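Presented below is the structure to which this report refers.
Removed from the display is one protein chain of the complex; every other protein chain stays in position.
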Amino acid sequence: MATPARMRKVGVAGEKGETRNKGEVEKEQTQSPIAATIEITTLVLIAAVAFSIRLFSIVKYESVIHEFDPYFNYRVTQLASEKGVDAFWNFFDERTWYPLGRVVGGTIYPGLTLTATWLYKVLQNVFKLHPVNVKDVCVMIGPLFSSFTAISTYLMVRQVRSRGAGLLAASFVATIPSYISRSVAGSYDNEAVAIFALTFTFYLYLKSIKTGSMFWGVCASLSYFYMVSSWGGYTFIINLIPIHALALLIINKFSTNLYTGYSMFIINGTVLAMVLPVIGFNAVETSEHFSGFFVLALMNGVALVKYLKRTLTEAAYNKALRLFVTASIGVMGIVSLAVITFAMTSPTLRWSGRSLSLLDPTYASKYIPIIASVSEHQAPSWSSFINDLRLGIILMGSGIISCFRPLSEGSLFLVIWGVLSVYFSAVMVRLMLVLAPAACCLAGIALSDVLEVLCKSYHITAPAPEETVTSPSKKKRKGRRNSRSESGLGAIPRPLALLGISGTIFVLSYHLFHCSFLGGEGYSSPSIILQSRTRDGGVYIFDDYREGYSWLRENTDYEAKVASWWDYGYQTTAMADRTVLVDNNTWNNTHIATVGRAMASPEEKAWVQFRKLDVDYVFVIFGGLVGYSSDDINKFLWMVRIGGGVYGDIKERDYIGEGYYRIDEKASPTMLNTLMYKLSYYRFAETVGRDGMDRVRNTKFGNPDITLNYFQEVFTSKHWMIRIYKVLDSPTLEQA
Amino acid sequence: MVLLADPIVAADPVVEGQARDTLVILEDSLGSMESTHGAFLRLLRERAEGYGGRVTLKHHESIAAKGSGFALRRWGRWTHDSVVVLAPSLTSIGGEKASEVLGDFVESGRSAFLVGSPTMSGEVRDLAKRFGVAFHDGSAKALDLFENRGGDGEVIRATNYGGLGDTSSVLRAGTKSKPLLWSGVGAYLDPRNPLASQAVAGHSTTFCPTKKGFVSKKKGLRKFTGTDVSLVSVVQARNNARVVVTGSLSMLSDEFMADGETSNRELSVDVTDWVLGYKSVLRHGRIEHSLLEGMGERGETKDRYRIKDKLAVSMKVEEWSAAKQEWLPFEGEDLQLEFTMLDPHLRKTFSKDAEGTFVAEVVAPDVYGVFKFVVDYNSLGYSYIHVEEQVPIRPFRHDEYERFIAAAYPYYASIFSTMAAFFLFGFSVLYTK
Partner (left out) sequence: MLGDLKEIVQVFSREYSKTPKLLKIVDCFILYALTVAALQFAYMNLFGSFPYNAFLGGFFCTLGFAVLTVCFRMQIDVTQTEGADKLGNLEKVFADYCVACVFLFFVSISYVG
């Protein structure tokens, strides 16, 4: 295979780029043409690495859309590219959430799909690349935007600190595993473009408050608009920026530029965000957006006070200030009282469930099982911080310290971003993605400081003071401290500096190796195709999902309604092209609870409930034969919890067997009678024998003699991972 | 051989409206049956042949064995459209168990008239059970010591036509005006079974005695008392196959029919007509819909409509006329249309246009979703009608909302005045130096 070899080559080139940039750091002040060329080449190489490191999934599997949500995005993109953007805005999807339907145009973040559509149109009409189809464009969006992210990170960090730091941060962002996991080829999800939009917005915003130019303010708000249109995580921006501005106000760094940049961003950003149907009036009505307006008002107050101070005489100013303060405290009191009462009474002003679970990490598990049930809403384990961020999390601390000397608007921003995102990612594993670029920027700054000191020491011919080097193990930290105190003068002997440089290069190469390994092995699985190693070293493919979906597509009526747990909704509509009851959009908890309740009911009751919803087919995912652990039996307790959250007749404790949740003989009778259990283990004994083992749970299964009266097995995939049942009609005759 | 001349492919009774080829299975040889039940057999033949059908008579013993040369089902096809079982001791047909073959026969959409007696076989009991009619376990006849003929209570003068339901689609008014002479085994219908109903029920004084005493104290048998005793039961399966079950062979005998004061003859005619599909057979077309007022052209049939659109809905329902041998517009007045998403959002009774088509006007509700038009006609005795037509109702498109609302003019004015201010401002800045 040629591609991995090529990638490795690019990888090495990227490494070289990193090593090269240390020379470039030195000449930063002068910027000779050679340095500029090297810088641009390095940047291009970093972008290339960012792109190619994400192609493992295509090499190992095939060019296929991954996981769950991307399938929906893909389906919508197909519609938009075939029928035009107008049809996209007015897309009312009657093939999902049967019979409610979903107003897709008004509930989707359109950024990703429109980007892909536009890219597809450009490729078709401008470059005349007709063999390229929509799927390929969708698959490649992730890698492409990762390169853009690398570039915009570079721009931002260069803006904040230096060119070298920018390049280092860009190379970190290009290879950080946490980000790779969400942007490999095929991972066609909002996050893939949103992280680019996030970094680019920050870059433009920082630029606008640095220069005070209204033009950049407009650019920043446009970029914010793109961010809003692509990901719900935009609330992070709209809260982070006010916090940053507030911090600047508190440390008395108010300036005309800040006022210009900030107020333009808030006003234009809000007006633009409201244009999107999915945001609409939320941008002025929900609590997530209030901090921006609050800080804007505060900033105007500060500006007024400053103006008065400048205009009035001192005596008059003091009097005015006193008046102003008393008046404003009074007004503030009244306003906040009004806001609080308003917020208490009006339902729209409540915080959304997801935001609340961020502020109070126990909120979701207490009140909203559907949010808690999603694995990416769980708190991450500590090891995943190390594993996913690697060098980023290690260097982040020193990066924060480094940001304080000297503290500028930009570096303060990075610090706040880093600290806040550490908290948020600790609550929800999905938000690790917001932390990743922050960690990269901070790590880039830290490492560039280290390298700067080392390189300067290496180049300066003057003998370094002997006494600075006391302990080699502490050399980096010490060196940097010294260099700072002596305003950048090298303080380390040449050999040690050389050692330090080579050590850094080694660490960086190891980091890159680790990231490529993770990118290739850990995060490239599309999750609809599974791989396992056979004993003789070959690769064995489990393609049951697509087998099942294509069976549905080929063998059932076009109008047939298919029920399954919501995880598979998007895939069913996209791959099987059949109407589903619930899908990954999870906007209607009751509807999902209805399906959960049916799955948790005895066969006859479930049949009645499914018939009421016009269901024709039910399928379950069953991993017991091959040991596929994310199957429906393992998710079943969530169905019970979600169902029980709405319907009182489902109680979780009824499903717990002796001691814990189990499926063997000691499972609870209720459990053994549920539809889910029956559909999963129906005829299982015929294959594995009555004493056979369930390979996921590693136990025997409780009921080998399952009979079905109201459901009929119509399809079971090769490895029994997807089992499709037909919901039978009422019998022709009723027996006495 | 006569059998070879029989049509192998039986016509689909639902499409045709009526049964064409009727098999009558007799308890005794033809000769002896002629002498006891000749009137009924003649009546059967007359009506069938009058409507272009035909009747084949067979003694049950002659067709029981596999080697008898007779088979009701051959190569997966049925040789007859309907079966009249005048043989309570029937056990098998062509080597197959009677309860299985006749049960499958009905489940395939064909009709059956099943007659039992105190001496009936277990197979006949099982078959009745499969149809949803449970005969009383004992072999004793149902008794009514008040309403009877002859005093011993065994021949009941039944007048409780229809029990609780309206059976006018099965029994004519003339039939109901006279008592029915009935003697045989009572049956019980589970009230939870929506398919079976009583055509003739017992009086409150009717009961089914057990060996030990008049009425069993056992809980399960106590239901065979009073009006719960079904004398003649009608069952219409979900596929519109029709079944009549009675526990009295003597109800159809010449002896009971001879008396002009009784309704036995009329009832036989009614029940036979119903079970053979000579009356109350309906067929329907699709639910047609088109736009009356709203988004799009009037009269256009679209695959989805918008909320609040006014729609015209129509459906053809026809009733089979055996006399004219053609489909005529159905005369019923109580056909209703539902517009359903999870629950009916609208329910409307159809009216009829000049051609007898059922029509209704519907305004789509202010709720979007996947709706369906549902016509569910479940009138006792008539063929079931259950049609659904899925019609998604979509919300407004983004450009279909009301625009340029008068109340908003001040806001528009503010925007334009601000723009004007901007130009003014530009000039003043540029010329003030």
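All chains are identified by letter, namely A and B, in their written order; residue positions are counted from 1 within each chain.
Methods note: a contact is a pair of C-beta atoms (placed from the backbone, for glycine too) under 8 Å apart; a residue touches a chain by one contact, two chains touch by 3 or more.
What you see is a predicted model; the values in this text were computed from it and never measured.
Novice: Of the residues A:Thr313, A:Ser383, A:Thr534 or A:Asn698, which one touches the chain left out of the display?
Specialist: Within the whole complex, the residue contacting the unshown chain is A:Thr313.
Novice: Which residue, A:Ser32, A:Thr256 or A:Thr687, contacts the hidden chain when the whole complex is considered?
Specialist: Looking across A:Ser32, A:Thr256 or A:Thr687, the contact with the absent chain belongs to A:Thr256.
Novice: One chain isn't shown here. Among A:Ser63, A:Ser213, A:Gln378 or A:Asn584, which residue touches it?
Specialist: The single option touching the absent chain is A:Ser213.
Novice: Kindly state which of the options A:Ile34, A:Val122, A:Ile251 or A:Val271 is in contact with the chain not pictured.
Specialist: Residue touching the chain left out of view: A:Val271.
Novice: Can you list where chain B touches the absent chain?
Specialist: Those residues of chain B that touch the unshown chain are 403-405, 407-408, 410-412, 414-415, 417-419, 421-422, 424-426, 428-430, 432-433.
Novice: Considering the whole complex rather than only what is displayed, give the residues of chain A touching the chain that is not shown.
Specialist: Per the touch rule, chain A residues meeting the hidden chain are 212-215, 217-218, 256, 259-260, 263-264, 267-268, 270-272, 274-275, 281, 284, 300, 303, 308, 310-313, 316, 319-320, 322-323.
The rule is simple: only the chains that are shown with their structure count from here on.
Novice: Any idea how many Å lie between the Cα centroids of chain A and chain B?
Specialist: Spacing between the chain centres: roughly 58 Å.
Novice: Could you pull out which chain A residues touch chain B in their complex?
Specialist: 89-90, 92, 94, 98-101, 103, 105, 277, 559, 579, 612-613, 729-736
Novice: Could you list, by residue number, the parts of chain B that touch chain A in their complex?
Specialist: 103, 106-107, 128-134, 188-190, 193-196, 235, 237-239, 241, 304, 341-342, 368-372, 390, 392, 394-395, 397-398
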